[in-house]
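Of the protein chains in this complex, all but one are displayed in their positions.
For clarity, chains are labelled A, B and C in written order, and residue numbers in each chain start from 1.
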Amino acid sequence: MIRVQTEDFDVGAELKALTAGNTAIGGVALFVGLVRDMAGGQAVGAMTLEHYPGMTERQLEKIEAEARARWPLDATLIVHRHGRLEPGDQIVLVICASAHREAALEACAFLIDWLKTKAPFWKSEATPEGPRWVEARAEDDHAAARWQR
Amino acid sequence: MIRVQTEDFDVGAELKALTAGNTAIGGVALFVGLVRDMAGGQAVGAMTLEHYPGMTERQLEKIEAEARARWPLDATLIVHRHGRLEPGDQIVLVICASAHREAALEACAFLIDWLKTKAPFWKSEATPEGPRWVEARAEDDHAAARWQR
Amino acid sequence: MKLLYFAWLRERIGRAEEDLAPPAEVADVARLIDWLKARGPGYAAAFADLRVVRVAVNQDYVPVDHPVRAGDEVAFFPPVTGGSA
Partner (left out) sequence: MKLLYFAWLRERIGRAEEDLAPPAEVADVARLIDWLKARGPGYAAAFADLRVVRVAVNQDYVPVDHPVRAGDEVAFFPPVTGGSA
């Protein structure tokens, strides 16, 4: 399941809803992305996350389907926020549930690496010198590339 | 932080408590282990988890310290339950928070692999033929061995 | 053809989207970019360094030799920076 929203999400409630009643699940891996107050050594205030409505949902669904094709997953969830966010706010949530912990952990890492490089979101950070578009990191491409096959 | 307890835990509350006020954190990886209703192809009812009080806490603290020495982590939590558990119940929680998602994800996978092979817990499953001690899986040793260096 | 611009491309061009009807010889993304650059300095600035421009046609990533035609939704944007740390 995928969701793109401005509202915050409740990790505990999402976890319960996703696993409720499925006692075949043995392991659940979760990743929660938070807004940091530092980026590239510079203090950051609020940020605004712009996205491409329509393409975002399409890409998230493709990424989720790819994970479910690669690993034996019982349930998956991707929630990505957009709009204005403050340091400490939650940005993104990935949950992967499986009978086996290895599948859950690997699929979760795979999804977050792909989100970083394929989901059409752009961060604008408020800095003391004014708003600044965040540049993509080459390391993120490398992290995503290790899943290529 | 480590805890060994019979009571259930609230993943959302633990996550909030661990990350509250620390806006240097950019990524949090979590793993939640659940009791499955199937093991080795056989239906399983309740299980009882025995442990070695004293050594358990000592080993968990050592494992947590090792993770914090290997990766730049801002906060870590391991909660492991013992006693009687039903299918669907939560058994174990690992949370690793870091400025960088790679550190959080890797440390979380490291901790859960080590817990499987080093934390002195033993599962007795209720099966239709009576209680049965769960045997260790060779794959778990292999999963833990990949972190050796 | 519906054109969409995001992040600093949107800011340089000065609009988020527009409907344009390029001539028939504008048959792929590369030629569409050249045609847009000739429309004004904002476009020229947006497309000055194509290493930092990504393109989607009908909401899928495409390379610059991908064909474009009337009715397509063509989006230009920088490398993505979502997710988290």
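Throughout what follows, a contact is a pair of C-beta atoms (placed from the backbone, for glycine too) under 8 Å apart; a residue touches a chain by one contact, two chains touch by 3 or more.
What you see is a predicted model; the values in this text were computed from it and never measured.
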Candidates B:8, B:50 or B:86 - the one touching the absent chain: B:50
Of A:15, A:55 or A:99, the one touching the omitted chain in the full complex: A:99
Residues from subunit B at the interface with the omitted partner, ascending: 32-36, 49-52, 54-55, 58-59, 80, 91-92, 112, 115-124, 133-136, 140
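Quick note on the criterion: only the chains that are shown with their structure count from here on.
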Farthest chain (mean CA position) relative to subunit B: C
Best-connected chain pair, where connection means C-beta pairs in contact: A-B
Centre distance in Å when subunit A and subunit B are each reduced to the mean of their C-alpha atoms: 23
Contacts with 2+ other chains: residues of subunit A: 32-36, 112
For subunit C, residues contacting two or more additional chains: 83-85
